[in-house]
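With one protein chain removed, the remaining protein chains of the complex are shown where they sit.
Note that the chains are named A, B and C in the order they appear, and that numbering of residues resets to 1 at the start of each chain.
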């Protein structure tokens, strides 16, 4: 699956002249949405159908700060999917040099507009099957 | 009416080591909400009643950048209120030295949750009268 | 000159479910940097040479809020260039429908790393001439 490429914007840097650390976590979202779109699933379309994927947890390990104008490649892996929860792992490298910038993870659940859990297997069997197959292919 | 005091946070600076210019416009909102609360009106309560105040326009004139850790005083003036639209003017100065940081304005309208115009005089006469009286006092 | 296309990210929306108004002003920067790069000038390269372009003023007129997942086209025009100051005008439209989202302007000056004014005509004659020629072409 393709990486997501992201350029550092001026407003994402801080007075250390590197990307402010919380901003990479915004990029997680851009990257996982991009990956899911490549599989044919639009997060916007999911929300329009009444499904939201709030974040349960994130982790981030920072290696070296990206600077203004840098291009960063974000590789995304599915680490978990069981129809109730979903996990992602992210690896960010400099697009020019390949040097590691940071790694991280996020975990999500599926809820409806009132934040009640949604069972994806029942409500969206096609998405469930596609994700299960993808998990197998990726890991096997 | 009291000024609103705001401290510069690290994540609000950029690689020039001053506050990123768009961030001051977020402070406009903090400052006008603060001022309205001093008059007894909570923007949260207004939204809970179904009234939103989207922004029609903003302007900003930057004099000197505020730096990390600085305290900035924001003076807010009502420049317009007619029950349909509402205008504010902002003056930001360094809290320690009084030196001018920037000035700006914002203009707003009143809408319901479907973004349809709300006539404040009809729907919230008390707020209308309070605002009209305040405009008179301020300007007269 | 090409427009700059920008997709609305989740973290740019607010509880009104539209882009928070100050965020469009961050897009101004992305758009003007993009336009200058098409002319062969990198803002990063300029900063590396010791020239910064802080913002003197911005204005914004909001017509209709962009929503999560929307693509927005940003047209940029040069409104001023005299070697001391530089102005831009922005028009944002929905990429799918062409509907107007907002318009705005920004004005900048040229300074060195100590925020002292830089005379572009003297220091960077090639950039000065390119910009002057471009202004003529655009306006004439």
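Simple rule for what comes next: a residue touches a chain if its C-beta (ideal position, glycine included) is under 8 Å from a C-beta of that chain, and two chains touch if they have at least 3 such contacts.
Computed from a predicted model, the values in this text were never measured in an experiment.
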*Any idea which chains on screen the missing one touches?*
A, B, C
_Among A:42, A:59, A:82 or A:138, exactly one should touch the missing chain; which is it?_
A:59
*Which of these, C:68, C:90, C:110 or C:127, touches the one chain of the complex that we don't see?*
C:68
_Candidate in contact with the missing chain, chosen from C:22, C:92 or C:120_ = C:22
_Residue ranges of chain A at the interface with the undisplayed chain_ = 16, 18, 20-23, 25-26, 52, 54-62, 65
*Touching the missing chain, which residues of chain B?*
9-11, 26, 29-30, 33, 42-44, 47, 68-69
*Residues of chain C (touch criterion as defined above) contacting the omitted chain*: 10-11, 13-15, 17, 20, 22, 68
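Criterion: only the chains that are shown with their structure count from here on.
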*Separation of chain A from chain C, taking each centre as the mean of its C-alpha atoms, in whole Å*: 29
*How many angstrom lie between the CA centroids of chain A and chain B, rounded to a whole number?*
35
*Among the residues of chain A, pick out those that touch two or more other chains and give their numbers.*
10-11, 68
